[in-house]
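To start, the structure itself, in structure tokens.
Complex shown without one protein chain; remaining protein chains in place.
Let's turn to subunit A:
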């Protein structure tokens, strides 16, 4: 069968996602330890992604709350004490939610069909080559960039691809057609995302008052 995306066989002997329990430091969901992780989160579909996104935003807010309360430690009023306990409980609840989510993901992945497993593996493993991204960024800035920048940029590029493909699939379905995606779907998806402000475009001048 002519397959454009077969399972990668360069790293022989690696276990598949569904077989590995969540290992790694801090109970995080890393499944490969050879270098910077290229797929880390366990989100398999849109809803899970949104939940994780919300968690991400809430977490940063919690950290801000925590540090603010610690600074006023000596002047803790009952109200502030209550806030501290509330934040601690929220953090514990969130860890439990994380564990629940991990368990749910494992159940979900173990019930995948062959084709779904294949697609999931591609979803987790595919990534842009870091060298190419670094070269691209450096060709624009003219100076060198840190490793973290390359990590961040390749990460959000992958999310960006996901957003475009998902939008294009929506368009395709809406027009009553089937995948594979055609250029017209892609272009319509880009047009929609642009109007939602998801695609950065600094090339046209915005007219504010007229």
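The definition used in the following text is that a residue touches a chain if its C-beta (ideal position, glycine included) is under 8 Å from a C-beta of that chain, and two chains touch if they have at least 3 such contacts; residues count from 1.
We adopt the following convention: contacts and distances are computed from a predicted model.
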| item | value |
| --- | --- |
| Record-based protein name (UniProt) of the chain missing from this complex, from "Transcription initiation factor TFIID subunit 13", "Elongin-C", "DELLA protein" or "Palmitoyltransferase" | "Transcription initiation factor TFIID subunit 13" |
| Of A:88, A:104, A:174 or A:187, the residue in touch with the unshown chain | A:187 |
| Option touching the unshown chain, where A:87, A:106 or A:157 are the choices | A:157 |
| Residues belonging to subunit A that touch the chain removed from view | 2-5, 24-26, 28, 30, 33, 36-37, 40-41, 49-50, 52-57, 59-60, 118-129, 132-133, 135-137, 140-141, 143, 145-146, 148-149, 151-153, 155-166, 168-169, 179-183, 185-187, 190, 198-202 |
